[in-house]
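Encoded as structure tokens, the structure appears first; notes follow it.
Complex shown without one protein chain; remaining protein chains in place.
Up next, chain A:
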Amino acid sequence: MKQRRFSGLTLGLAAVLSLGLVGCAAGGTAAPEAGAAGDGDYTIAIVPKDSTNPWFVRMEDGVKQYAADTGLDVYQKGPAETDATMQAQVIQDLIAQGVDAIGVVPVDPGALETVLKQALDAGIVVVTHEGASQENTMYDIEAFNNTDYGGFIMDNLAEAMGEEGVYTTMVGHVTNASHNEWADGAVAKQAEAYPNMTLLAAEPRVESQDDGEVAYQSAKELLKKYPEIKGIVGTSSFDAPGVARAIEELGLTGKVFVSGTGMPAANKGILQKGLVKSLTLWDPADAGYALASLATLILNGEEIVDGVNLGVKGYEDMKFAKGSDKVLEGNGWVVINKDNVDEFGF
């Protein structure tokens, strides 16, 4: 009796599973030919990682701006949460609708290869942002080159420090690739442009472990042990708020400075109190604008070459990344300070 019930269960399960598989396959082949119109009246869809995340809500501002500037049908449509499967579903729907171009900010580049290949096979223009490893894309846009961005962080710190004094660098982890590229870029920029500044030789790089509390405690230790420090290059978004807390408590406001990456809303308090003069960031609205702009250029049949202009500040002179003919890098960073911190809305 028990045996039979078990085999019945197995059969049922197998049936359900195969049904699911068939369903998937059917969904996959149902891509109709998309109209590569070529008449200048395009439909372009931008697919963010998550349509509710403030970062991508901000991106939509740029997408809408592009639609308003060009009169094209450009819109943003993303999954309700950061989920690679849901994002693939959204792209599948767009293929079925026959849009002309899709701009994607991939949740997981690997998980999107199949569906993006389907889009390309259907004649749809595919471009990506923050997906340098994506294979099935025509071009990928990066806001900036990591080394250059590090240099930009240094410019901001140097300005706060009056271009002189001892500084050190802080990264999330010494194993984090982009943080260390930023920090290396910052040090290289100082060596080149700010001769009166020196890197603290005894502790050239400390870790915040991507933790505001560790950043705070490490900064206190650093400033106790090396009173000559006048500035700290922060990289992780936890660095600047944590270091600022230490600067305030130690009574060093206006004597020691910190710079780094940070989101406007999260750092409003420390910027307005003057604990941090400026933070750096890239604006997702600009990236959204640039994505739509790049898609239009491709649809118009224009050749994408080094120095291509995507019509928004920071993306006017896009350069191919070293050794790549797909990844385009801009210099799309922005400064946030107490005057413009309210303008971003994220």
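The criterion applied here is as follows: a contact is a pair of C-beta atoms (placed from the backbone, for glycine too) under 8 Å apart; a residue touches a chain by one contact, two chains touch by 3 or more; residues count from 1.
Following the convention adopted for this analysis, contacts and distances are computed from a predicted model.
K.L.:
The complex lacks one chain in this depiction; which UniProt name from "Two-component system response regulator", "succinate dehydrogenase", "Sugar ABC transporter permease" or "Oxidase" does that chain carry?
P.N.:
"Sugar ABC transporter permease"
K.L.:
Which of these touches the unseen chain: A:51, A:87, A:128 or A:267?
P.N.:
That would be A:267, which touches the missing chain.
K.L.:
Considering the whole complex, which of A:142, A:155 or A:207 touches the chain not shown?
P.N.:
Considering all chains, including the one not shown, the answer is A:207.
K.L.:
Where the complex has a chain not shown, which of A:250, A:321 or A:335 is the residue touching it?
P.N.:
Here the residue in touch with the unshown chain is A:250.
K.L.:
Contacts of chain A with the missing chain: which residues?
P.N.:
Looking at chain A, the ones touching the missing chain are residues 81, 174, 202-203, 205-207, 211-213, 216-218, 220-225, 227, 238, 241, 245, 249-252, 265-269.
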